[in-house]
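Structure provided below as structure tokens; questions to follow.
Only one protein chain is missing from this complex, and each of the others stays in its spot.
Entry: subunit A
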Amino acid sequence: MDSDAVFYTDRSGIVTSNPLLDQLPSYQSLLYRRKSSNGGTKRRPSSRSRLGSSGSWKLSTVTRQEEKQRGQTLQRPIRELAKTINEKRTYKKQQDEARELSSWGQWRQSTRRYLRRLKEEAQGWFSSLKLWRGDIRLIEGMFGTGILSYFSFLRFLVMLNLIIFLIMFSFVILPIIIAPKSSGNITYSQSNGNVCSVYPSSARRGLVVFHEHLTDLLSGGGFLEDTYLFYGYYKVDKIHFAQITYSLPLAYLLATVAYMFLSLIWIVKRSATGFKQNLIQDEDRFQSFCNKIFAGWDFCITDKNAARLKRSSLLYELKTDLEEERIKQKIADRTRKERCRIYLIRLILNFFVIGVLAGCFYSIYLATIFSQEAQMKDEKGNSHIDLIIEYLPSIVITLANFINPLLFSIIINYEDYSPAFEIRFTLMRCVFMRLTSIGVLLFSLWSQITKCKEETCICGYNHVLYSCWETRVGQEMYKLTIFDFIIIAAVTLFVEFPRKMMVQYCDCGVVRWWGQQEFAIPQNVLEIVYGQTICWIGTFYCPILPAICTIKYFFIFYIKKVSLIKNCRPATRPFRASSSHFFFLGVLLIGLALACLPVTVSVAQISSSQACGPFVNYSTSWEVLPATVAQLPNGAQNLLYALSSEVFAVSFFVVTCLAMFYVIALAGAHKRVINQLREQLAMEGRDKRFLIQKLCQAQGNRAVQSKSQPQTRSRSSPSYHTSFSSNFSESVFLAHPPPHSSTHV
């Protein structure tokens, strides 16, 4: 007898079950609904045949098991049970009968039920208020969850910008507006006659031609400069209401800190759900095969084309992943000479990439300086040329952002990485390019602002050219935002629609090679993260910018939706919803970090302009905080000084490090325990099979002894050494005890 042969079939191929196996608690938990037993002709053991042949043994064990289950499920709401509605109904009736509740208990239960229903209705009402529900569901049905994640990301940004605007509005703009109405007294900052506080008005005089209004609207100058839109208008020092004095500079600074903080918390909270699941995986692979197969099909797809495309993209993804293993093998097999060659090529290409990036940054720098100097000349040339000069930095940035991704995707082909790494690396380069270009723009602006004819500037900044430099920076951010929006709309109108027309009506070779537009999610996401970074930086200088960005993203949603439905086909390379969730929020966090930097530098380092804005009376914008703290009572002052001292910072840092080490050690210990438990489970499985085999042998022997019937058993013995061997194609068969054995009733 083969010691490993546990399960075997009898000669006729009809499979029946061992009653003992059916009584195993683990099998009982797999009980299916279907109680009928008519699966005798099937070769594989079906649940029905198992149930049918076990007879009365089953009955007693089933009731016992059900009672235990009932006890376990007593606390769970009924709908979380995996049963049909009928069964749930009868179960509920049984429960209600079994539990004899007093009237107090019944009242409590019905109140609980009523509250739960109320909560669900409120939740339902809230979710129906969610913006664009119908549109998003349509997109989900047509294109699947990958592209859906882009649109829900867009919706998230709309909400975020709206909240940021509400913060700035309610703390900065609203007090100024309601001050006259509620008899508040506004004290404006005094200009001390200093040369630094001269602020020539830039409003146009005399008759203004219409197109000059348009130019002003597009560039943020002229009539727009001295409005709520820009920092320079808020030359308010304090507002005296009936009971309190409202310090506007303090509110302005704290509102800035608040919106940065709020964005950080909201993004981290949003990414936490996806992150948790990834962190507890003990495998390094981010995309596991199980995830792709078991969660591979989007059940919400309702479109035939989308279903076909989903299939082909799944196929492509699986093929690529299976290829990865082959490529990993190939990489491991590289000879030394090949490796040196590859590293050399990569080094050269990386230098090339750095050179290209440096060239782009330098051109942005030059363009900014040229644009600033040309604007200072104040010549009334052709207004169109003026507009182009004003927008020159934006144009250069957009051109660079257009050309570079193409360049990077060509270069990566020669660097011979694995496909997944290629995608990620190209993406990283593009992210770096996009976000650093804003930094370069700001840096070149600041170099202009702090450069004076003399060695050191009198006022800390170039007061001749930039009497109100924050407004200038705000104007640049405003121009970037407007131009970004114009470009997105123009590309959709003038590139994607004609492309679709050409593909549909013209069938020449070039057109067919170009193909229909693919909705490239990474590039689109980078676009909107770029816009959001500008918004974060610009809100300090241009408090109404979040509102403009909200409206901008609102329109972008509809533009992208129409473009997607009419022009695009889904990408052949699939973009998983989960990894995209992680990617979007990761890039957004990088953008936020990058946005914090310029704002911090300008608040803390560069002297605030003395001709405009709320911080006229302070040397830097940050100074308003120490000045306010100095006016607080002594106790609070001491507390705040203690909190900001070095001692506190160092001890806080040490405690945080300790906590982190503890958590890392805990995670390591858990990992070890998990591995041990896994091995134990595998061992238990083997034990179980061994015991059952012995039991069957014992049963067989006893039957032979008692009935002295020749037992003919043919065995196809699947070996259990490996989980899969080639003769294992027919799954497991169970031994049938002899028909008249004493164990069977």
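The criterion applied here is as follows: contacts are C-beta pairs under 8 Å (C-beta built on N, C-alpha and C of every residue); 3 or more make two chains touch, one makes a residue touch a chain; residues count from 1.
Just so it is clear, contacts and distances are computed from a predicted model.
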Missing subunit (named according to UniProt) among the choices "Cysteine desulfurase, mitosomal", "Gamma-secretase subunit PEN-2", "EF-hand domain-containing protein" or "Member of Set1p complex, histone methyl transferase": "EF-hand domain-containing protein"
Selected residue (touches chain absent from view) among A:G105, A:G124, A:P180 or A:P626: A:G124
Touch criterion as defined above, residue of A:L131, A:L214 or A:L315 at the omitted chain: A:L315
Absent-chain contact - pick from A:W107, A:F261, A:W297 or A:F555: A:W297
On subunit A, residues whose C-beta touches the chain left out of the figure: 26-27, 29-30, 32-34, 36, 42, 44-48, 78-80, 82, 84-86, 88-89, 92, 113, 117, 120-121, 124, 137, 145, 274, 277-278, 280-281, 283, 288-291, 293-304, 306-307, 311-312, 314-315, 318-319, 322, 325, 576-578, 581, 678, 681-682, 684-686, 689, 720, 723-724, 728-729, 731-732
